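Complex shown without one protein chain; remaining protein chains in place.
The block that comes next holds chain A.
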Amino acid sequence: MNGLVRAAWRLAGPGAIGRGRAGRALSQAGTGTGGGAEGGGGGSGSREAVERLVRAHPVVVFMKGSPAQPLCGFSNAVVQILRLHGVEDYRAHDVLQDPDLRQGIKNYSNWPTIPQVYLNGEFVGGCDILLQMHQNGDLVEELKKLGIRSALLDAEKEKDQENK
């Protein structure tokens, strides 16, 4: 498993970033556009605004950069792990584009660092925890609860069929 993750990081080196799946339009690179327009309530970093973001989708990630172009090794690790599981449909918010959101998300989860991963509106942890969940099988289970079938299950199935 460790080898898999190491390999994933090598894949995501500077050369690989350009060929990200730009066509999939799954990441919201700038949250300022949506949040700012709401009017009233305190801006993009307010509790209400963050709550709306984390509930908008089963898988929500607050990171530096975007899934197509992560700008931080720890954020990239989260993107790569999700990719390994075949999770390509998720909401990603680039905190570097929005200082209010950057602070707001830390207040909301009472967690001091980025990236932050939310599953079904619930804070799950950062890159270290996601890596742990990936390695011990918990992530496959959590994704299953969300109705998402991890690609790794299919990969294992294929392997089993080949071995028969």
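We adopt the following convention: contacts are C-beta pairs under 8 Å (C-beta built on N, C-alpha and C of every residue); 3 or more make two chains touch, one makes a residue touch a chain; residues count from 1.
Convention: contacts and distances are computed from a predicted model.
Colleague: What protein name does the UniProt record of the undisplayed chain give, "AP-3 complex subunit beta", "Exosome complex component RRP40", "BolA-like protein 1" or "Glutathione S-transferase"?
Modeller: The record for the missing subunit names the protein "BolA-like protein 1".
Colleague: Taking the full complex into account, find the residue in A:Glu48, A:Asp128 or A:Glu141 that is in contact with the omitted chain.
Modeller: A:Asp128
Colleague: On chain A, where is the contact patch with the chain that was removed from view?
Modeller: Spelled out for chain A, the touching residues are 2, 5-6, 9, 13-14, 64-65, 70-77, 96-97, 99, 110-113, 123-129, 131-133, 135.
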